[in-house]
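The excerpt is restricted to a subset of chains, each kept in its original location.
Letters A and B mark the chains in the order given here, with residues in each chain numbered from 1 onward.
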Amino acid sequence: MGEAPAPAHVDIEELLRGYDVDDLTVATVCSHTSLQIFHGARKEGYKTLGICLGPQPRFYEAFPRAAPDAFLSIERYTDLLRLEQQLRAQNVVVIPTGSIVEYLGADNFLRLRVPTFGNRKVLQWESDRARQREWLDRAGIPMPRLLPDPAQIDRPVFVKLHGAKGGRGAFIAKNSAEYYKVNPQVPHTIQEYVVGTRYYLHFFYSPLSDVGYRCSRGTLQLLGLDRRDESNVDEMYKLGAQEVLRDLGIYPSFVVTGNIPVVLRESLLPKVFAMGEAVVETALDLFGGMIGPFCLETIVTDKLEFRVFEISSRIVAGTNLYTTGSPYADYLADDLSTGRRIAQELRAAASKGKLASVLS
Amino acid sequence: MGEAPAPAHVDIEELLRGYDVDDLTVATVCSHTSLQIFHGARKEGYKTLGICLGPQPRFYEAFPRAAPDAFLSIERYTDLLRLEQQLRAQNVVVIPTGSIVEYLGADNFLRLRVPTFGNRKVLQWESDRARQREWLDRAGIPMPRLLPDPAQIDRPVFVKLHGAKGGRGAFIAKNSAEYYKVNPQVPHTIQEYVVGTRYYLHFFYSPLSDVGYRCSRGTLQLLGLDRRDESNVDEMYKLGAQEVLRDLGIYPSFVVTGNIPVVLRESLLPKVFAMGEAVVETALDLFGGMIGPFCLETIVTDKLEFRVFEISSRIVAGTNLYTTGSPYADYLADDLSTGRRIAQELRAAASKGKLASVLS
């Protein structure tokens, strides 16, 4: 599947030199899961910094417990590269989210000389669909089948455009003819459409904690799960059959607009943890491991089998449902969001003198 | 768009004369959001009164924390007009809900000589579809387009009957022919059918509080959001395509039976508050403002644009999901329902000697 791009030349030990590890500032971009991240960081006693384009967003006024202590207003995200020293002087740790990676660009994010929660190398395996599949394949994770040749589509398929944000441009084709009607001219993936119900599993992997499902070098927790709510596919059925709507120029689209809470049949939990563990162990082998929150995006078929159609190796927006706990996190601790769990991991690492082991 | 009907002749200062403002009784009709309202009022130390038709409903026995302290059994809702003095003698403040307005009738509600939470004048702008549209239009709120001429339906439309409760009689037409098949003979609105995912935004506007998104004369909070669950449209797809079911005499209907929790993509929050603020400011201009809970009922398209198809200017049933907090309210305070927030506003107003500013 080709080689990984050259690793980013960020030496975390060097970046942390001069840091007051008991006085970190937790920073993230003012979007995606920022309320939860600031809220959680504050509960663990951290200062917080909101990175925003232009003037500071006013919506935090309505959520005083989740507003950052300060804002860093920039004109474009690449300004962050100029401000590295200033950020380090404030002992900043950046919490990566889908927004920061998207806005800054993967390359810039990888070379940002500011300590970042988690292992940035994961991005090299996650952002490329072929490499992501290699990772999950090696872990033995069941995935929807690829159908590389459009001429040989023998079942309904889901076609995803590479690098497209939040489902944009994705489409369903029930056969080759339907595929050729769209005939996408950008790189894309054709995979079988798996019929079933979707569960987005919110994991947290800690290299330090003893509390959780024990893996070879750390522990795994399940902090919650959600279902993504996509416009327009999740409500277009109300208007009529897709086959009829098509003639009106209305096609299903898959843009994430929100999230719905859900719990999973308990007898599926052993499989959930087996999958999570396999992904974690393979990450250790391939690129030194994945730290903190990640999400397996799954479909459960009517045979009660999982198919994983994607992995997100950082905090996902579905965790926004669980500001002060979830049906799963409540079995671990009171008042535990994924945002807070991140801050706890920072606190635990700092107190053990192992901050470098959870940052990159 | 015509003139507003003559304002109700209720002088709130006069009504409050003789009130012991530290000993209010919070009253509402035993339906809709009454559990939440009583529960919240009690948490803030208020006595509560449940207004019911006939014998007191037994279901409160199962919810002791949310049962009113006393019941007022009446034979018909208009009996309330006879009982005004008795209610005022108990320092009653009525919390309006969809039930009380529907059962009492808008005119009777407007002239009820008992202090009522919020500004009753809003009803004159909300209950008439044309005036509601004028209000939202002036506020710059994006709405589904109107298609006044049935002969010129050039896209799927949603047809709503005026004054119909909870979606009754509403129907979808994909073209003029489908419209004429139903051909409603009562006043109705034809608007484009916007395809997307629905979010019902639970706002709370306070003219008194400093905590919240700052508007010109008060602050705005977002206490939660939900999706309405409508029978039969939300599950009829399981039976087959609408186009086939039609031949069996089964048509989609839109009667609200419940609510489902949901969170919104965080990057949409700036738009949420901008819309909320615009509605609040325009309400101040048009009729002296809207106080307390209100709801924008929205659709988010796959372009991540909002369309607001309705405003409810009082507590909505979707808040029943959040008895002891929501993913949004938890960023404001512990254990905060919209029912409790109403009681807090009463408490704050009373303590500042400004009760008249939140009642009408």
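Here, a contact is a pair of C-beta atoms (placed from the backbone, for glycine too) under 8 Å apart; a residue touches a chain by one contact, two chains touch by 3 or more.
What you see is a predicted model; the values in this text were computed from it and never measured.
*Asks:* Whole-complex copy count for this homo-oligomer, where the file places 2 chains?
*Replies:* Of the complex's copies, 2 are shown; altogether there are 3.
Rule of thumb we're sticking to: only the chains that are shown with their structure count from here on.
*Asks:* When the C-alpha atoms of subunit A and subunit B are each averaged to a single point, how far apart are the two points in Å?
*Replies:* 36
*Asks:* Could you list, by residue number, the parts of subunit A that touch subunit B in their complex?
*Replies:* 31-35, 39, 57-59, 61-66, 99, 168, 229-232, 234-241, 243-244, 248, 250, 253-261, 317, 320-324
*Asks:* Can you name the residues of subunit B that touch subunit A in the complex?
*Replies:* 155-156, 172, 174, 193, 195-199, 211-214, 219-222, 227, 233-234, 237, 241-244, 252, 260-270, 272-273, 300-304, 325, 327-328, 330-333
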